[in-house]
Structures are given as C-alpha cells and as structure tokens.
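Partial complex: the chains shown occupy the same locations as in the complete assembly.
Naming follows writing order (A, B and C), and every chain is counted from residue 1.
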C-alpha cells in the first residue's frame, strides 16, 4: 500500500491459563498514521499491546519493527527501541514528583552517577512547553487530579521520541478540552512520522482521529479498514458481530413521586460547596460538569464515602445521615465508584466473592452461616444478566478485562436491591455493546421504581438516558435542565458558570 | 558437633533393661550462644566421643517450650539417658516436667549447671544434678574482691573519699547462680573490708532500689554490660568526682563488656588507670585480659571438670549400674544426688 | 424465571466439571499439579525418608509427639493468619502468650501450698473462668493493636512492635507482683495440669493430651469463621482491597479490630495451654512464638500480599515446622545445622508457593 510498514505484528497468539486471549492477531502500523484498535471488553486489545511492549511474552507470532524482527523481554527494551505506551491503568509513583516520574528509568546523569536535577527540570519544561501542558514539575504526583496525571503520562510517552506510541484508552479520564489537547498532540506526532496505536471505546474519537481501524473480537482479528470508509454502525457491527441499530434503548421509565431530597450538601475536606436537588422514584438523574467540578463529590458525600460539612438528606421525607457507606447501604443506597481498580475490585478474590460482598447478610442461614448455594445462584444471575465474560465463578476478578470487571461490580450493587443507585461514570472503559446493556439495566431499574443518579463525562449518554440533568460548576450546583429539551451548549454554559 | 547415629534402637518401654542396652544420650543445652556453656559443650562432645557413646545435642535457644518439646522428641526417638541444662531455673516445674517425662520412659536424667531443687532430684531415683555450689562462686568472688581492695585501697579509691563505689552486673533474674553471686560477691567483700576497719562498698547510684543492673534478656551478655557501662560513664566520672571504682560481674562475658566500655573512656587499656573488674568462669578471653592487666580477677568454673563428672555418671549407667555408683571421690550433697564441682580463684599467671 | 435460571446454573456447573475432566493429561498439566502440591509431596517424601532412616519416627509415641506439638502451636498460628490476610503481621503474639500464660498460671496455683502462691488471697479459680479471662485479655491486646492499625492506618509491623515492648514491661511487672517477686510462676493446681495435659483417649498405649482436642475444636471454629461467616468474607475482602471494602459497606474499623482481637483471643488460649504444658512461667514465656506462627502461615500459603490464605494451609504449615523440628533430630542432623535447614525450607516453600500468584508473562 501507500508506505512501508513501521510496525508489523503477525499472527500473535497469547494464552493465559484457561483463556486464549489472542488467537493469531495481526496488525500493521504505518509511519505518520493513527491506527485505531477496537473491540469489545476483553477482546484482547490491551493484551496485544502488552505483548508488543514486553510486559507479556507472546506464545506465537512475530513482531517486525522498522524492518527488524523484535521480541522485547522487558519494557525497558521496548522503550529503548522506540516503542512507548500510555497504559490503560494509570501506573505512577504517586509519592514522587512529576519530574521524577517523567524521567523514571532514564534520569539524565552527570559524572556518571549523579542525577542532574537541572537538566531534568530544563527538559521537563521544554516538553511541557512544547505540548502546552501546565503542570508544576516539582508537584508531588498524588496531589494532582487524575486528569493532570494522565496528561503527565501522555507527555512522558511523547518525550521518548518513540517511533511507535500506544495509547490504551487515554481519554477515559480526560475532559473534553483535554481530549482536544491530546488530539493536537497526536497530530503533531503524526507530522513527525510516528506510528500511533490508539485504543478507545469512543466512536466519535476513533472516526475523527484515526487513519486505519483494526477490529478485534474474542481474541481474533476481524477486520482492518480505512477509517474514512467506515461508519459508526459498521464498526459496531464488526465489533459486536451483529447489528446494533440504536445506541440507546427506548426510554419508557415514568418518574413518580419524590423519594430523595438533598439540601445544601457541602463537603468538609473536598471541594463540594453547595448542591440541592431532588430525585424521583423511577427517575434517571444525570450529573454533568467539567472535571473537578465536584460531580464525584456529590455522589460520595451522599453515600458517606466523603465527610459532609453540612446539608440535609431526606429519604421519603425522613432525614437520614449516611455518615458511612455502611449506613448508606442500609438506607438503600448503592455507589458504583469512579476508579474501578482502586476502589472497586478485590483483585485477588474470585468473581463470586466480588459479586456478593455487599449483600452477605441475605445469605445467612440460621443467622450466622453463609449459604454457598445462594451465593452461587446470585453470582450466576449476575454473570448472565450482565453478560459477564468469565471462565467460571471462581476466576480471580483481576484476570478479567476492565469492562467485565465493571460489570461484576454493577452486579454487586444490583444484588443489594438498592432504592437509590449512584453511578459514577458507569460506562467508563466499556464497549458499545455492553454500554447498551448497561443503559438497559439502568432504565429497567428505573422502571422498577428505583431512583438513579448518574455522573458521566459523555454528554450524549446523559442526553440519551436521563430524565433531568444537574450541572455542576466549581463545586456548586449551577443549574438543572430537562434532558428532553436541552442542548450540549446549554449544559456547557452552565458548567462554565463558576469556573 | 554430634555423635554418630545409633543403628539399633533400644526399646523405651521397659524400665529395667536400659542398663544393658546401648546408650542413646540426649544432651540439652539451654542456649548454644552462651559462651561458658559452649565450653562445657566442647568438653562434653570430646569426652562422649572418646567413650564411644551415641548422643544428640539440642539447643534450647533460651526457650523452655522449645526444650520441653525437644525432650519429648528425644524420648520418642528412644533416648535412654537425658543430660539437661534446663532453661527455666526460677521455679522447679520445668525441671519437674522433664523428670516426669524421664520417669514415664524409665530412663535416667542428669541435670547440670543450672541448678534444680532438691525436691526435683529426690522425686526420682534415677535423677542427679551436677553443678557447682552456687553460693561458692559468690563467696570466693567476694573474698577475692575484699582482699584485692585491702591491698590496693587508695589506688582504687579514685576520689579519695574513703569509700569504694561499685557496680554489680547480674546475668539473669531468678537464676540460682546469679542470685548467689550477686548477693555474696558484695556481702563477703564487705565482710573482709569491715573486718579490716574499712567502710562497706557503696553502690554507685545511691538512690537505686536494686543494687545491681541485670541483663533483661537473661543472656548474661557482654552487650548488656557494655550498654549499661557506656551509659554510666558519662555521668559518673573522675571529673565529677563520683567515678565508679569497682565492677563486679556475674560472669566473664559481662566483665568483658564492661572492660570494653571502660576502655572507651580511657581506662583498663593495660597501661594507665585500671578500674578493677571481676568476673566468674575464667573463660580464655577473660584470663587473657587478666594477664594483660585489663581485668583483675575471676573465679574459675571448671567446664572440663563439670563434663568429666557428668561423664562419670554416664559411664556408670553404661556399665549397667546406677547414676551415683562411683561418686565417692566427688563432693556430693547430703541427702540428695547433687555433685558440686569446685570453683577456684584466678588472678593471673 | 428464577427456576428456569437455576437449571441453567446447574448446566453450567456440569459443563464446567466435564470440561475439567476432559482436559488432556499433558506434561504441562502434570507438571502443574506436581508443582502446586509440591509442598505436600516433599513432606511425604521427607516422612518416608525419615521413617526409613529411623523407624522410631513413625511409632505411635512419636506421631503423637508430633501431633501434640502441632496442637500446641496451632492456635497462635490460626490467629496470626488473619492478621497476615489483612496484609499485616503481629509481633506481639509471643508476649501476649507470655502474659496470658503467667496470668492463667497465677490464678490456677495450688492453694495447698500457700507460700509459693502468687495471690494467696484469691484461691484457685474455676478453670472455665480462667480460660475466658485469658482469651479476653488476649482479645483486649488484639483490640489495642487493631485500634492503632485501623484508626491511624499504621502498619501492623510497627504497631505490634510497639505493643510487644509495652507487653514486655507488663510481663516484667506482673511476675514481680504478689508473692512472686520475679520468680517463675509454677506450683500449678492439679486440676489445671490435668485439664490441659491429661488425656481422655490414647492410641497404641500412648495417651493423647487434651490440648490436642482443644486444638481440633479451635481449628474447626476458625475454619467456620473464615469460610462461612460474614466476618470472614469481609476479612478477605479487606485484605485484598481496603478502599473497595470500605465503599462496599464493610466496616473496615470493626473488621480490623475484630481480626486482631480474634488473634489475641487465640494467643490467650495458647497462653492458657502453655502455662500448664511448660509448667514454669516467666517473663521469657512465649518469646518469639510469633516467628514460628508467621512462618507456619506463610509456608502454608497465607500471603503477605493480603486476601489470600486457607486454614488448611496453616495446619500444613504448622505440621511442616514440627516435622522439621522432630525429623531433623531423628535423622541425626546436628543442632547447629537445624536453623539453616529450617530457614532454607521456609525460603523454598514460599518461593514455590508464590509461583501460583506470579502473573505469568
């Protein structure tokens, strides 16, 4: 075709105990292009990239980089040979400074053994300037918001001057403005002749940025096409293996009487300043806002995962405190948290325990002995209801793909039969097919008479399934819109009100 | 080191036939890391090997539970003679437990070094103790200290106040030897002094309730004495006019630790000022310090003698006799099977 | 709908089982099975080897000796196992055993011999009271540890190091109380020693001490707690991800304190047993018990990574250590070398076990 390939991965196979994660997958990346990699959760995208980057050893297949066959044994080797990667899960030394993270593994030296802080600082500034990133190089990583940490990670990958840069779901924790920023960076890299592999579940991004698209399903290669020849519908069809005509299920929930009233909610140690709103039975209430506007804080304060400064919460007219998550759960609340790995999964435990953990009380026989049978039944229900892709109930959850992990946690909360379901970015990192299923679940729950509050950075999603949308800005509830007759512009205006 | 292994395992069920079977001896040391005990162990190993007896050594590591488990294990392995340096000495029960175990198996048991009560020994006809007369070391040490002081009173009394201030380092709480040495090492010295018209020794820290410093770990260790001494020295010095003028230690290990600390302050280097330091055991290294003039005296505890006395009992058993058959030449207590190996003073060659 | 679902479940189960059965016996699979059970296999080989070298090893008296020793050390290991599941450890275990041993012994002394009685005014307490008291004291120590760990987010290593020191003072002071004056606490009442060391059964003429029975009961209780109770499940969840546990409604503070308290109660029970088993209780009693207990847990696959461990593994770990202890002397390995062999086996066993958790590349 047009140019010689920069990277060729041929017939890559990778097996984990009990799972064939990759089955003869091939991928060709040309210089100066963006090659998107798409597929459902668990299709094997991250695994393919980890095989390239020396994190996993492939079982079969060849990798040719710049005309030479390579097989990196470690990330160090990959980096030294011009392959850099932004990982799906943030991997940073949080107790160290931005600068220390940026140059980790390749500190500039003087006199053979001393690290030159001044060179490091200078180069950091150069890179940040070039990429227009505004982060203090000396700041300790853990004090930065997630999105800024992600930008540092991106800057780091770019700074290797690599030939191939892999972005594994880089935008899942970025704001729209930052996504635009990233795209500018990617375009710059393209101009330099880099080959870019871009993994994302966000269709619009893919269609905007990529030149070629490879689609995977169940560890197998399905198709590689030019992006300009593809439509969203086609991609979905290739990914899911069937037609998916609507991105959102029909909305047939009927909001009823008010069940939850929140007045002047404010956080003690966090930036939530003031939020008052109501939630109705059978309603899906969205929360929109820019990153750092305090959306997560609304949910976590409500749920008792953060300490409240002031404000009242009334459930069915009765005041409740929700001081701790435990109390909130007793009051019929459930919270799907934003950071799955940090606050969601019990990595080393199996699917069953991850599913039933919040609902243990209902399995007690005779008041103190847990019934294995009942736990198994409920887990099976969750696996089937959510279409969780797992070899068995006794599989460790950490070996599932991110999206499937997310489904297990949703299952965990559904089992507690909550009355008010709080969802923080419920479809983050989830493929289109599964998204549809999750939307369906949310609407079904609403139909059953539950109240759902859902934070999302994806505007179409909020507009697609919510009844009303609250807009946060600078820690304050800036306004409320009716999802049926509002526009993205109206929401963005409100979101900018207090910044 | 350890003896060769038995090929033929004697029966443990019979009570009377042990005399004729080959000996399978278990030797239980309270702690391998104890220096004096190591010297007993070397002699014992040598002599047991020379006798051609099968034996197994055990390290109690200062832990009675471990030693109890070892004794039970040895018995279940067909041991037919136990030689025990019991870990817990401050009550008779641990030793009594060992005796009960031996009794059930019908085998003789010899305690050594760490003394067990008369009742324990008398509770079983095949039980004996080989050790020293614990107070004797204290008495001899006290005597030695007193005599040394009389001869060198004015040199020792650094501040010239006519009183000798001292420190006492105790090896362990609740150990018969340690108790006796701590008590008589001072009392007898005082007796010598007062008989000569001198005032009694004065503990360096007048306000202390206990007139000794003890190794809290119960290990009679040089390190403990060293740490204490290093802490005492800056407060009690010649410049302050209250320098410690005499150091009495329950054993040589502690004495060596004290000497080393004194050396840090410029004393006991062989030339120049020497604070008299006394110990017990006469280990090689202590004897050398004494010969070099860095330490003053010690009481010889005869490790070899202790081992050969024990071996004497062992050979009686081996010959089919009773434990105490050939002990007329030894110093045996009245009414109880306890043999006392004598101490001797050592002040250099 | 529910019924329909259940049939589906059963089908999957059957399928899963079949799938397992149908797996071919490749060299890889045999190798895996061997490696995964390597510890048990090595243990078996060792037992056979020792028994051949020294037939005394498998005589009833010897087996019961091993059994008894296992029983004596098991409760503390079961307790500390929970702390390890929480990614922690407990260095105060030994001193807690020491204190409860001294207290148990001092309350169960023979009133016939007043002179040697620590608390002449108290008399000899009923045994159940003392058991409960020892376990409560242990639990209180555990609560203290758990409180600092949970409240201040301190690492258990450092908290329990602090507690260890504090308890040593308590122990030193306790043995100086009453009539005791720092001596060993002994002169135990026959009812006490009889209860612990006496026996209801015997095998091949060798009596099995009662504390073996107690250990069996405690093991069963602990198995139940770990596997069948909310507390147990919460403990594992907490050990595997504290933050996730918190938002999942686990009472993190309560479970942490609970795990340490339960461990403490186990030390208390161990103290009660050791008080009579060793018979002479001093400030040294219990010293370093935690090290063997921790080693046993880790050998048995309880991992410092947190959230991983089985009661069965702990039992195997304790047996393993006791086999080393007894077996090495039986085959005539000199005592000096035994430390080395024990250390090497700990390293080897753990390295072997860790293979399971290493994410394969």
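General observations
Rule of thumb we're sticking to: contacts are C-beta pairs under 8 Å (C-beta built on N, C-alpha and C of every residue); 3 or more make two chains touch, one makes a residue touch a chain.
Because the structure is a prediction, the values reported are computed rather than measured.
Per chain label, the copy numbers in the complete structure file are A x1, B x1, C x2.
We take it that only the chains that are shown with their structure count from here on.
Seen from the C-alpha centroid of chain C, the farthest chain centroid is that of A. Of all chain pairs in this entry, the one linked by the most C-beta contacts is B-C. The most central chain, judged by the distance from its Cα centroid to the centroid of all protein Cα atoms shown, is C. Distance from the chain B centre to the chain C centre is 36 Å, each centre being the mean of its Cα atoms. A straight line joining the Cα centres of chain A and chain B is 71 Å long.
Those residues of chain C lying in contact with chain B across their complex are 54-57, 59, 61-62, 65, 68-69, 72, 172, 182-188, 274, 277-285, 287-289, 325-326, 329-332, 334-336, 338. Those residues of chain C that touch chain A in the shared complex are 5-6, 8-9, 12, 16, 224, 227-230, 233-234, 236-237, 240-241, 243-251, 305-308, 357, 360-361.
For chain A in complex with chain C, the touching residues are 16-17, 55-57, 303, 305, 325-326, 328-329, 335, 337, 342-349, 353, 356-358, 360-361, 364, 368-370, 376-377, 380-381, 384, 392, 412.
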